[in-house]
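This structure is in structure tokens; I'll ask about it shortly.
All protein chains but one are shown at their positions in the complex.
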Amino acid sequence: MADVTGVLDLRRSPLADTAFGVTSPGLSLDELPFRSLVEVRSPEPPTAPGLVWRLGPAWWLVDDSPTTEPALEVPLADEVRAANPGCPVVDVSAQRTTIVVTGEHATRLLAHGCAIDLTVLPVGEAVQGDLAGAQVVIGRTADELRIYVRPAFARHLAAWLTDAALPYT
Amino acid sequence: MARRLPTGGSRIDRSRPVTITVDGETVEAYAGDTLASALLAADRLLVSRGIYSGRPRGVIGVGVEESNAYVQVLDDGHVDRGGDQGGGGGEPMVAATTLEVADGLAVERIAGRGWLSTDVDHRRYDTLTTHCEVAVVGGGLAGLRAAVAAQAPGVRVLLLDDGPVLGGAAADLPAGSPAGLELEALLGELTCEVLVRTTVTGSHGHGRLVAVERGRRLHHVQAARIVLATGAQERPMVFEDDDRPGIMLACAAADYVSRYGVLPGERAVVWTAHDAGIHAALELAAAGTELAAVLDVRGSMAPELAGALDALGVPVHLGAEVTGTDGSDDETGRLVRVHTSAGSWDADLLAVSGGSNPAVQLFSHPGGRTRWSDEVAGFVPDTPAPGQAGRESVVGAAAGETATIPGWREQLTPPAAWFRSSVGDPERVFVDPHRDATLHDLRRAHAAGLSSVEHVKRFTTVGTGADQGRGFGVLTVGILAQELGRPVGEVGTTTYRPPYLPLSFGLLAGRNRGVLSDPVRVSQVHDRVAHAPMENVGQWKRPWFFPTADETGPGAMDAAVAREVAAVRTGVGMMDASTLGKILLQGADVGVLLDRVYTNLFSTLKVGKVRYGVMCGPDGMVIDDGTTARLSETAWLMSTTTGNAASVYDALEEWHQTEWPELDVTITSVTDQWSVVAVAGPSSRFVISALAPDLDVSAEAFAFMEWREAVVAGIPARVMRVSFSGELAFEVNVPSWWGAALWDAVAEAGEPWGITPYGTETMHVLRAEKGFPIVGQDTDGTVTPHDLGMSWAVSRKKPDFIGKRSLARDDAQRPDRRHLVGLVPVDGRTRIVEGAQLVAHGADLTAFPVAMAGHVTSAYPVGHDGQPFALALLDGGRDRLGEVLDAVDDLVPLAVRVTGPVSYDPEGARRDG
Partner (left out) sequence: MLRIPCPHCGERDETEFHYGGEAGVDYPADPSALADDAWAAYLFLRANPRGWFRERWFHGSGCRLWFALERHTVTDEIRSA
């Protein structure tokens, strides 16, 4: 492959060109595009770099830095496969995009469209459920909420979040 | 402000005047007033008229128990941040007693019926879910005590109150009174989250409450424990001409003094069945109302109260009742004289108080049962709903307690249960002024043989208005019991159902309106095709057809589709196929699972190959179809129809988890992982070849129903040779973030061959000519694979697959089952209509019922031969080729000839180009 960077540059994230983004003291919203995401089936937490979210019984989502080489599958998939022999691994990097929500109003913002009690979601844990009509994964890191949403729903969710954020910005 | 007292009014701020408009006339008020208090202060007594009788009506109550004073809000004057433009929209049937004034508030008086505004509602509504360990409903003293008691580390307590401030009645009492002191102490201790101006409108079981904040925000409250401290509502009494302006609830009348500094009358007669009414009389007297007389239905009065009245020189009549009233001759019809069993008096206020109804509605919503209490003279909570037991408690006046607020309107003598006076014209005794229903109506119901309160409610419409019987409901039950000669507790109340207060549709919709009303799904190619008219496929937007600049007007679609079809049949076309469902199946036993869920054999599929499959439900009826590619020994990629992606994904999970968990299979949805551009037509090979020079696209090297990995326009891709058009075709799959880039590359590479983008309509024409059914359009849940002529896709060798047993039933093998066939118009030019019924040719359409032989499932104006054609399901259709039938649409028959479902390239000669 001759022009690797060029091919990577041809990618478009679901919220590119939508002017999505909120920046205010109490709330900020942004898309984190092109994360390397793989789903792993394993009874135990898989060995993997980056964030590892539990999605269900024996079901995990790994979130790591974007790939630097264009391929049918992100290298993270093989990396996780090698580290967790026998565990099914699927590249879902383009199956979901990531929206990062930070600020003191982050949790309350989502409560306008999500019936799950996120105020008690511990750092390092994730829930799957519905947010504004879209099925999502919501994970909490030390200082942010990460929403993983299917690209097809991303613009709807971004529009909804932007509107919901109005009173907080 | 004719009736405004010089001082007093715990809820108003005299430093903040507010101007509102009523029927276009300006009314001055203070911040904190309700519309009702403002109107009373301005001596505007006529607030509404009877919905049927047209009789003048005034304010009766002071809160949600109001039955008369409903107005049309033209502009609520409300403007806040967050995109709420306020105003506009309007709101019908708003209780004046709960409507807070604000500058710009404009209302119109109505006669019992408002109207829905046709303006766009610009108000901003939203929804918020709050989780808590304890939700306390009602912020009076009882609720505050419960909230403070529940506060503890790690215990989230939420206190909700419908008023503007916490404290309930105690908030209107002097700060130094016992109640005032307790309130101050409780507020000092209160640390929990508080929502005021928030009415809980429903208790929905499982700890879920729904509440409305200021008419703008719908709260979903999920509580581990619920404390209902909803208080009680004052009950009226009825008599002849009981509905004149100037006739009010006694405690409500006194509350207008303490809350709003408004004196509701200069000279009053007070009639009561409990001590609170006497206290109210004394409060009114203290504010300056002259008491003409106090009547008590009971035979005795506590010495303290009797003494107080005596000191004021007020005549007291025990065991007395009101028998009628006179009104003024002007349009207000306001009260001028009161007739009673003890004499008649001139008065401008008749203050009545029939007792106290514990507010048990929220207790009852999930199924709590009430009982009649003689001590309370009202219905009180008895057995909580089974699901609420241990989760819910009722405290304070809502539980029938009478001494919740120390030193306030103390009950010294037991209340009487008094429902109506014994004399009068029953047609002028209004038992539900809001519905204009009278004692006469109740008696008619009784005479008609109705004795259940639920039946009487529906017969008379009592309790069905916007107030839902909060004011007169229990009273009606009491009167009915009296008419029936049965104990009131035996008659019981009607069933209380949510919502407790009316909810507007705007509020229920919240922010899910306009573009946010339902998620719109778009593919990652969407921006490249967004100029096309869109077809809704489930939540997806898919390009329908791509009109050129010349293709305009009503014929645009037909012209565009004809051009697009021709391009694919003779050259090359491209379409965005990304929306098809895609499911990755991994594991050693995927072949076993697929053999069970597809009607045909899959386990024998070689890596690198693709197979078409049909799925049935256990009833043998087709539920989906699609292709599945074997990616490796242990990985398979299934495609589903766009609309069934979720249901197939779920069905696979269900069969695997619940029936065959022993199979080594994991199932992952990857629909959005891949963008897919289909390149179809005899020239497609040249386009793919140009895009992927390293890929050998010859029919020998890359056969039909095979897939290859390749680099397409520099992008890593998986290319599949599958076809939904019958033409040579390639589907290029790339990680979805390259979807737009792939589309651009295909369009550019295809230019020399005149590549033509096509939409769903052309796709449908192309597949219909090939007789490929669309599940859900050409099938309807009663169609087997055999009915579709797809017996070739049904294995006879497999011991079982889902649906096999059903297909073996006699009925599934009847020769006259409804089969998929083709249709053409006999005249060769008239369009067949989708959904048209098929009947015998020349059948008499006026001789009902006309025997129906089937129906048209898909119809298109023009096929490759330039003639209209259609697909249909027809009884025994495969044996009726060549027969002429009538396709009837809207009673207009069209002669059609039955053909086979495949009208184009039946030999399949074109798929290799």
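Letters are used for the chains, namely A and B, taken in the order the chains are written, and counting of residues starts over at 1 for each.
Operating definition for what follows: a residue touches a chain if its C-beta (ideal position, glycine included) is under 8 Å from a C-beta of that chain, and two chains touch if they have at least 3 such contacts.
Everything quoted here is computed from the prediction, not taken from an experiment.
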Which displayed chains the unshown chain touches: A, B
Contact with the hidden chain (one of A:Leu51, A:Ala71, A:Ala115 or A:Leu166): A:Ala115
Touching residue (missing chain; options B:Gly32, B:Gly90, B:Gly163 or B:Gly207): B:Gly207
Residue in contact with the excluded chain [from B:Glu454, B:Asp650, B:Glu709 or B:Asp816]: B:Asp650
Identified contact with the non-displayed chain, of B:Ala385, B:Val592 or B:Ala747: B:Ala385
Full-complex contact with the absent chain, from A:Thr18, A:Gln128, A:Thr141 or A:Thr162: A:Gln128
Touching residues (missing chain, whole complex) on subunit A: 55-57, 59, 115-116, 127-130, 135
Hidden partner chain, residues of subunit B it touches: 204-208, 220, 222, 367, 385-387, 618-619, 650, 653-654, 657-659, 799-800, 804-806, 808-810
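The rule is short, and it goes like this: only the chains that are shown with their structure count from here on.
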CA centroid of subunit A to CA centroid of subunit B, Å: 31
Interface residues, subunit A side, partner subunit B - complex: 1-3, 6-7, 10-14, 17, 33-34, 39, 41, 70-72, 88, 90-96, 108, 111-115, 117, 119-120, 132-134, 150-153, 155-157, 159-160, 163-164, 166-167
Contacting residues of subunit B [partner subunit A, same complex]: 81-83, 126-131, 156, 220, 222, 511-512, 515-516, 518-524, 527, 540, 579, 584, 586-587, 666, 668-674, 709, 711, 714-718, 735-741
